[in-house]
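The complex appears here without one of its protein chains, the remainder shown in place.
Letters A and B mark the chains in the order given here, with residues in each chain numbered from 1 onward.
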Amino acid sequence: MAHVLEIRDLNKNFGAIQVSRNINLTLEKGARHALIGPNGAGKTTLVNLITGALTGTSGQILLNGEDVTKLPQAARTRRGMARTFQINQLFRGLTVIENVYLAIAERTGASNRLWRAAGAERAVIAEALQHLDSLGLGEDAGKSVNELPYGRQRLIEIAIALAQRPRLLLLDEPAAGVPSSESHLILDVIGRLDPDIAVLIIEHDMDVVFRFAKEITVLVAGAILTKGTPQQIAKDEQVRAVYLGQDHHEVAP
Amino acid sequence: MIGSIASILVDGLAYAMFLFIVSVGLSVTMGLMGFVNLAHGAFAMAGGYVVLTAMRYFGVPFIAALALTFFVIGAVSVVFERTLYARLYKAGELDQVLLTIGLAFMAIAGATYFFGPIPQHITMPDWLAGHIDIGLRTVPTYRAFLILIGFALVIALWYGFERTTLGAKIRAAVDNRRMAQSVGINVDLLFTLTFAVGSGLAALGGGLSIHLLGLTPTFALVYLVLFLLVVSVGGLGSVKGTLVAALVLGIFDTTGKYLYAEAGGFFIYAIAMAVLLIKPAGLYGRE
Partner (left out) sequence: MAESNTVRDDKAAASSLSGRGVDFLLNRHRFKPAEALPWILAIAVYFFLPDRLTFGSQVLIMVLFALSLDLILGYAGIVTLGHAAFFGLGAYTVGLLVIRAGWNEPISSLFAAAAVAALAGFVSGWVLLRYRGFTLLMLTLATAVLLMELGNLRSDITGGYDGLPGMVIAPLFGVFEYDLYGKTNYLYTLAVLFVVFMIVRRIVYSPFGEALTGIRENVRRMHAIGAPVHRHLVVAYTIAAAIAGVAGALNAQTNAYVTLGVFEFERSAAVMVILILGGTGRLYGAFVGAVIYMVLEDDLAKWSPEFWQFGVGLLLVVTVLFARRGLLGLFEDIGRYISKKRAS
């Protein structure tokens, strides 16, 4: 069976600066893969390359065995990929349910209908409520996004992505900026994700990484330093050196 | 034949220099803050009326009136920048467009109230009034003068940008505002300063244009489209781009009007559109 995601020899240059070099990475169905590395290692760039928000300078990206290197973002998304953003990218002036509604409407093609009332798309609304309920956001459906505390806004990020019914989910620091009193909400949701979805998570909090990930890739200066199971990475001297040298995050299982 | 080419070239160059002098400040401030300033033409128009008033009612000589308008409008623009523009730096372009169109409307109304809608003219000093011989042909002295001032400003601005610390700071801030801020450049102050100089230059251009185009209150919007085209074709924040765009559009426009008057501005709008479609950030802008 084809890999859900396969990246082959991917490179990305911004002018003379090489931000991604020779990236090779595969994710299988149900993968729980963490991408770690110091700030500026090119983690978010890699997510942008996978989604098609950026196009690589060379190399290939395959989704479920299909080469999508030349496809735009929308086409890749339709092939079962969703992402969340490190900094909230929500429809801030709209209500919570509308945020999720939009994702479903684009997935099902309802958004191409000009002649039917949005409120008459009961199936879309019902599904949106289901997604919100499953993340504990059901009570907030009618509220404006702006009214919610930041932790719950982060959950909407995930709710939108899940409403896309992805086979591949890219989580870019899902708990970033969330006060510790609310972070359990996010971790709980990540822990309960559908086991069939392949998940790639960028995270700085090593507790989260070691609790959640079955595989870890360490990215340094745009290139993959090493890959392995959490146990292997925890023991890896190179990784320790990188982290102790440049960052304050603790590498401990 | 060569004679008329020389005339077209002199007229075109003079017009291009006018466009450059007015537009360069707009380009740098837009490059710095991304602020869409549709009131820039109003500063130029106001500058023209300052020159007119100083000369007609206070007997100030032409050159002194030009210097005066540079400082007066430069100072006035800072008041607007600090009290109104600064509130909208983080706002969307729509808000900026509306605010500055509003200011332009108010300026036009004010100028009409005080000076009337009819075109105004000023009497040039004798030494600028006649024609001079440039070898191939005699050309109006005023146009030669305008070209000289334009070149002097190009050199001064080039020096200011490329050879002074202030210029280096401005270039750094245009390139990457956040980075510039993090290395301790006070971008707000820098912006206020460039805004003042840019508006002062616009006023200077407005004053210089009176003898060429006549001065009406609607100058503020009629020529605005041209200034904006020069800025966008040249690329935001690029002095070199502004110069090249002003030369191309100024000379093309003049040539077009000589050879095919009915076409009006058709060719330069078509050229400008073509450039923007191919290079959305302009000739020398950053993508």
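A few notes on this one:
Operating definition for what follows: a contact is a pair of C-beta atoms (placed from the backbone, for glycine too) under 8 Å apart; a residue touches a chain by one contact, two chains touch by 3 or more.
Being a predicted model, the structure only gives us computed values, none of them experimental.
The chain we do not see here touches A, B in the full complex.
When the full complex is taken into account, the listed residue touching the unshown chain is A:R83, out of A:K12, A:R83, A:H131 or A:R167.
Summary of contacts with the chain left out: across B:L9, B:L98, B:M124 or B:A172, the touching residue is B:L98. Contact with the chain that does not appear here is found for just one residue of A:T57, A:S111 or A:T226, A:S111.
Listed residues A:L10, A:L49 or A:I125: the one in touch with the omitted chain is A:I125. Residues of subunit A in contact with the chain left out of this view: 51, 53, 73-78, 82-83, 85, 89-95, 97-98, 101-103, 105-107, 110-126, 129, 138-139, 141-143, 160, 164. Where subunit B meets the chain that is not shown, the touching residues are 30, 34, 36, 84, 87-88, 92-95, 97-99, 101-110, 112-113, 221, 225, 228-229, 232, 236, 262-266, 269-270, 272-273, 276-277, 280-281.
Operating definition for what follows: only the chains that are shown with their structure count from here on.
Computed from the mean C-alpha positions, the centre of subunit A lies at a distance of 48 Å from the centre of subunit B.
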